[in-house]
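Here it is, the structure in full.
Apart from one protein chain that is not included, each protein chain of the complex appears where it belongs.
The letters A, B, C and D name the chains in turn, as written, and every chain counts its residues from 1.
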Amino acid sequence: MKTLIIKGWRPTSVLLLLFIIWEFFVKIFNIEQWLLPSPSHIFIELVHGTDVYLEHLWPTIQLCIIGLLLGCAIGIVTGTILHIVPFLREAFYPLLIISQNIPIIVLAPLLVIWFGFGMLPKIIVIILVCFFPITIALLDGFKQIDRDIMNYMKMAGATKKQIFWKLEWPNALPSLFSGIKISATYSVMGAVISEWLGASKGIGVYMQLSQSSFRTDRVFVAIIFIILISLLLLGAIMMFEKWMIRWRPREENNRE
Amino acid sequence: MKTLIIKGWRPTSVLLLLFIIWEFFVKIFNIEQWLLPSPSHIFIELVHGTDVYLEHLWPTIQLCIIGLLLGCAIGIVTGTILHIVPFLREAFYPLLIISQNIPIIVLAPLLVIWFGFGMLPKIIVIILVCFFPITIALLDGFKQIDRDIMNYMKMAGATKKQIFWKLEWPNALPSLFSGIKISATYSVMGAVISEWLGASKGIGVYMQLSQSSFRTDRVFVAIIFIILISLLLLGAIMMFEKWMIRWRPREENNRE
Amino acid sequence: GNNEQEGSPNNNESNEGLEKVKLVLDWTPNTNHTGLYVAQDKGFFEEEGLDVEIIMPGEATAENLVASAQADFGISYQEGVTLARTQDIPLVSIAAIIQHNTSGFASLKEQNITSPKDFEGKTYGGWGSPIEAAVIESLMKQEKASIDKVEILNVGNTDFFTALQQNIDFFWIYYGWTGIEAEMREIPINMVWLADYSEKLDYYTPVIITNEELISDNPETVRKFIAAVAKGYEFAIKNPEEAANLLIDAVPELDAELVRKSQEWLSAKYQDDAPRWGEQKLEVWKNYADWMFENGLMEKELEAEKAFTNEFLPE
Amino acid sequence: MSKLVLNHITKSFGNQKILYDVTFTVKEGEFISILGPSGSGKSTLFNLIGGILLPDKGSIQFDGKEITGKRGFISYMPQTPALMPWRNILDNVLLGQEIARKHDHKKAYEMLEKAGLKGYEKHFPYELSGGMKQRVSFIRSLLSPQSLICLDEPFSALDEFTRFEMQKWLLSIWQEYKRTILFITHNIDEALYLSDRIIVLSNKPATVQKEFIVPFLRPRKEEILHSTDFLQWKKQIYDEIKKHSVNKH
Partner (left out) sequence: MSKLVLNHITKSFGNQKILYDVTFTVKEGEFISILGPSGSGKSTLFNLIGGILLPDKGSIQFDGKEITGKRGFISYMPQTPALMPWRNILDNVLLGQEIARKHDHKKAYEMLEKAGLKGYEKHFPYELSGGMKQRVSFIRSLLSPQSLICLDEPFSALDEFTRFEMQKWLLSIWQEYKRTILFITHNIDEALYLSDRIIVLSNKPATVQKEFIVPFLRPRKEEILHSTDFLQWKKQIYDEIKKHSVNKH
């Protein structure tokens, strides 16, 4: 708790500073509220508009947590398979790239037609957004192996499976987490985009509706929630990372 | 050249297989061309529609190369600064996350008003898409330093600058390239999206116009080009990576 | 405001005997759709034995969803149906929501653009479709002005108000929504209405669509649906204020004042000079298709008779 | 019976010939030391026996079977400690056993204590000194179940006393469990004190320059280290190595 406060004050103060600059910027340059509402304006909507936006939060949170979890799972499985079977790696690497280059406007009708308007097509979209950085980072982590340890494992007669579980996997964990952090950052936007596949509730829906009736303040309220959820997800992942990777030397004994 | 053929045949055959399955799938399930055109159909448009799409290619290619280069530069600079100044890292990490969670529909009007309809706002959009994976991967690479070498550098009296250039930077290169590969994959879609900020030529424009006149085959032609450009960019980056990181043992002497 | 998803809570049980029907909007809900929400809220659909779900389409367009039978009905516009049909997409327009084209070219009052000839020397901001240039040219021809003197700038998805900030002089808007917003913002604008200058461009937008299959297999459903919708729009025509409130209740995320003002303006335009709400004329379909064909915007001619039908409208 | 046979092994890296026609036999239960100049190819030899390198020419037999390029027959201690940074000392020590799917925590604790590492079981490698890491790696190889143990300079980072303790311990394990040991070292004393036979490799390209059969009876007492016999042997081996090393420069 204490460390949270200690670690939190810097980003918090930077954010506060940002808000203050923004507020003055809007006031001084007389920027119209429909273009860029001032933080105070957004804050008022945040407080008063609860009954409008509240019901939209949970569906998106749900969507992006499920999507991120599945995205992680699929990213990890894909990365692992491509690593273990070099034949597949070469063959399917281009497919990975292709999967990231299919625009949502093409995918959307297909997904809706095949899977309807339920959660499934939306989760597929989030997975598509999330799995890629994880797979790439993981493949990269698998490569950076200490030669001496690898040679030891091989000479000791370790099977491929043992080499994987005892060496490659723990060795790739830091890279994996770097990938998961990138994915988590994208997952909320992924969820919002996925709601364009026809949802009746969700931050994405709320944002679209606000946008089309020129309520920019509400759009920004939506953004605030998108950011908040992202930060929370990221915080959770960082805590999990700390718990998983405990073997790194703490720097306390070293200077600086 | 030879290695290209050797390395290329597997992905090529997987792609061919994919096309064949797709063709049969479309034929057997009698899927309508306006929903999912068959590869043969797309190919015909690819051959016959040259004069329609040709003029749209170059603007997008230009955009995404400039954007990716600048995105790399900014990603590297950001990562480096955040690494060198730990104070800034803590304070600005949340801002990084925020930058990835501002939807384009909110950003677009602001960018247009501040920067007009030229190239600048579009490049800003691509940079925003590209810099983030690079920064995160780089920060991660800076952390994974061999303790012994670091201790040597410090005891030898290396300045922070020397430690950075002689140890941390070369050590982070593999991670950096992993980030750049992710960014390059996104850059073309980034360029396509950026064309929503008003472009008269470009793959994104071509795709939207095709979409609104129900020419799904043309939309797929656009996708093919998006993918091709991505793959080319990625190939170039991988070659550059090989050239930069030459010190890794080749596996020829080892078995398997 | 859960109506569109769950129906009114008090008649949950009676839902069971109802026929489930899906309706896709063209984009976000607005006053073009008031009649639909009225029909739902007032129970007109239920009276006809229908349980209607209203869906926002997002990236999957209404045309695609209706054509592929993912949705039974959708909101589209005449140009969309025309283009779709020439690509062999079997869509049929079954009612015109608004009788006349309420779109036009908007500009700031101080620009003094009151007729198409004033476009000369000005900058138009569009989304890059060849139709825009053709429309502008057609209008300007009426006054013997030349489109060569108009600068056409592609502004992508930029909205009217943002575009104005970037030295765009005129912009194509639907008055019923964007125009009203301008009124509310007290931005004085001039309109050059499409319908005023060319009969051919007085096309239907928006329209209600369904696919040919549903019409041949299940005409009764279509009839029932249209009957309820017609009742909804008739209610909106007579009670603009109440109708607006129903829409606001159903979609509270919309700006309430904009909805009210827009409804006030639009209610009279739904039926306008037609004998009944929803009526479509062959000549409108023909005129517009011909115009598109002449201007090279279409590769084939449209069989206009098949593109629409009045058959399901209530007497 | 021959435990391990190296048949005319030749190995090059690039166009540099490292091992040339290396042939020798290790009998069941033997303790053999390998001496040779730095960079001559001793570690490479172990890599060949362990199966992670393939000889250009020649073959390797183990218990009568051809094992050229096959792995898992030896218990190996590499020249660098090669500990996994994410495993604590106990888990690192158990790695060899894990790979062979055997577990004997009690013995691991015992051995760690014997090596003076009691209390470090839950520490991570970065908290250990160089010599301590080396001992951990040594214990890991002792705990591995294979009957042939290949040790690559196992005691180079230890002080004389700890080194001597480890030597005695190694001998006792070797005798108790009847294991076969191949031992790379640069310390002639150590080689003489421990082994049945000493193989001296020449400089690049390395080949078997000389084999010495060590005549001292077992069990060997600490005192023999100071006997004149021992010193004479030492001088003989030293001269043998020197003979070839001089050619180097």
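Observations, loosely collected:
Going forward, a residue touches a chain if its C-beta (ideal position, glycine included) is under 8 Å from a C-beta of that chain, and two chains touch if they have at least 3 such contacts.
Everything numeric in this text was worked out from a predicted model, so none of it was measured.
Across A:7, A:27, A:147 or A:160, the residue that sits in touch with the chain not pictured is A:147.
Residues of chain D that touch the chain left out of view are 13, 35-44, 79-80, 116, 127-132, 135, 153, 156-163, 165, 186-188, 238, 241-242, 245, 248-249. With the whole complex as reference, residues 146, 148-149, 151-158, 162, 166-167, 170-171, 173, 245, 247, 249 of chain B touch the missing chain.
In the analysis below, only the chains that are shown with their structure count from here on.
Chain pair with the highest count of contacting C-beta pairs: A-B.
Inter-chain centre distance (chain B to chain D, centres taken as mean C-alpha positions): 50 Å. Averaged Cα coordinates give chain A a centre that lies 50 Å from the centre of chain D.
Separation between the centroids of chain A and chain B, computed from CA atoms only, is 17 Å. Each of residues 51-52, 126 in chain D touches at least two other chains.
Counting partner chains per residue, chain A has residues 35, 105, 109, 113, 211, 249 touching two or more of them.
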